[in-house]
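What follows is one structure encoded as structure tokens, with my remarks underneath.
Apart from one protein chain that is not included, each protein chain of the complex appears where it belongs.
What follows is chain A.
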Amino acid sequence: MAAEGKVPTLAEEYSLPPKEVPVEKPAEEKSTTSTVAEVVPQKDTETSPADETAAPVEEKSETPEVKEPEAEEAIPSTEESDEAPEETEEKPEIVIETAPADFRFPTTNQTRHCFTRYVEYHRCVAAKGDDAPECEKFAKYYRSLCPSEWVERWNEQRENGTFPGPL
């Protein structure tokens, strides 16, 4: 944990301890680690930007990048590639997977969920560099959750330096 000596944040209190064996339940593992790792720096960086680098590093160690979806859903996507032989050479593989449910946003209003994922991605990139593989999942999350119009507008705002979020 980044906030080891401090009073645990609300997010830490309610999150499950990160599991070291991600083999049995990839979906559960992914959501818990992402939340634990990211909620903490989000609160801390307002005061000390030094934590920013620390958080994604330890996140890398505990998230062994689970990319495969649940077992029964992986089957059709693999079948599908050999079903239509006339266009197999260019058919992209479909992985049925999306942003997990997040306990920080248990309400109908998911505006903040999308925004937070967008900020998380760009903070991750800022800390780890442009092509860090562990940031890619946040990109997938915010693309799943945010209307593309919003993403376009935010990208523009970031270029102009008028983005309102904590980047």
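Heads up, the rule we're going with is that contacts are C-beta pairs under 8 Å (C-beta built on N, C-alpha and C of every residue); 3 or more make two chains touch, one makes a residue touch a chain; residues count from 1.
To be clear about the criterion, contacts and distances are computed from a predicted model.
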{"item": "UniProt protein name of the chain not shown, from \"Cytochrome c oxidase subunit 2\", \"Phosphatidylinositol glycan anchor biosynthesis, class F\", \"NADPH:adrenodoxin oxidoreductase, mitochondrial\" or \"Globin domain-containing protein\"", "value": "\"Cytochrome c oxidase subunit 2\""}
{"item": "Chain A, residues in touch with the chain not shown (by the definition above)", "value": "27, 31, 69-70, 73, 76-77, 79-80, 83-84, 87, 90-101, 103, 105-111, 114, 140, 143-149, 151-152, 155"}
